[in-house]
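One protein chain is absent from this view; the other protein chains keep their places.
Chain nomenclature is as follows: A and B, assigned in order of appearance, with residue numbering initiated at 1 for each chain independently.
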Amino acid sequence: MFNSILEAPIEALGPHAIFILIAYGGVAIVTLALIIFNILAYQKQKSRLNRLKNNNENTNLI
Amino acid sequence: MRVFLAIIKRDIKLAAHSIGDMLTLILFFIMVGVLVPIAIGPDKEFLANIAPGIMWIAAFLSSLLALDRIFRPDHEDGSLLAMRHSAISFELIIFAKLIAHWISAILPLILATPMMALMLNMDMRNFINSVISLIVGTPALIAFGAVGAAITVSLKRGGLIAPVLILPLSLPILIFGVSSIKINVGAGTQEAALLILAAISLIAVSLTPFATALALRLTQE
Partner (left out) sequence: MNKIKQIAPVKKMNWFDKIAHPGQFLIWSRYLILPLIIITITTFIIGLWYAFFNSPEDYQMGNTVRIMYIHVPTAWLSQFIYVMMAISSIGSLVWRHPLADVAMKVAAPLGATFTAMALFTGALWGRPTWGTYWEWDGRMTSTLILLLMYLGLIALWRSFDDQLRAAKLVAIITLVGVINIPIIKFSVDWWNTLHQPSIISSKGISMPPEIYTPLFIMLFAFTMLFILLQTNAMRTEIIRRKADRLMRKKINKNSGAKNNV
């Protein structure tokens, strides 16, 4: 199945297709990982801040 | 000037007290020279060919090993803090400390080079060249090392991280240092490399005390 997906671009890109695909694929994977990590880190800190804020309000009430 | 000389004297005396450290350093330097032939093979001609590189790598690694000694003891017992309020500027004091460190940590290595040269089958001309290039190049090595040592002086694990910071920065020293030893590279290149090495050393030694002083001031804030 993998072969059949890759067949068309490999034919279109000629003899060195594999290098082009690995280069683009590698950069795409790393970039996506970077973006996902970026978002996750943001969410984590944001929820941590909110939790701390809520906790503080609660302790103030008590 | 009197204060300047006094600090050099004091640091050398302190280093002389811990003579064991100095011997360990020389031992390490020599050991690199022992390791390489064992790892690569005892082919004498080949060893002579790569000897300049090995000499410099050994000096490089040993100087990194000694880096932590420049500021850490003085930082821990507080004398560095006292030096900041002395009669002469802090930058000059650091310059004095660099000189003292060169004499107490690098000069012993240079004195140990004859043994290294014998083990690596260097001929006389190569040996003299390598001594000259070490004398000319190592001040820059120490100058860059001092910046790294000053930045990491407040860290407990500073001894590990300073070399990682300093190595890429001191690459030019290694390149010109090795090329100023090799005699068979073509006319003029060896002299040119030695001159560039001297230039790098002079610039580094005159500029890095400012960065080092700034780092130490910020650390003690």
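One rule holds in what follows: a contact is a pair of C-beta atoms (placed from the backbone, for glycine too) under 8 Å apart; a residue touches a chain by one contact, two chains touch by 3 or more.
Predicted, not measured: the structure shown is a model, and the values here were computed from it.
**Student:** Suppose we count only contacts with the excluded chain; which residues of chain A make the list?
**Tutor:** 13-17, 19-20, 22-24, 26-27, 30-31, 34-35, 38-39, 41-42, 45-46, 48-49, 52-53, 55-56, 59
**Student:** Please output the residues of chain B touching the missing chain, sorted low to high.
**Tutor:** Chain B touches the chain not shown through residues 144, 147-148, 151-152, 154-155, 157-158, 161, 164-165, 167-169, 171-172, 175-176, 179, 185, 189, 196, 200, 208, 211, 214-215, 218-219, 221.
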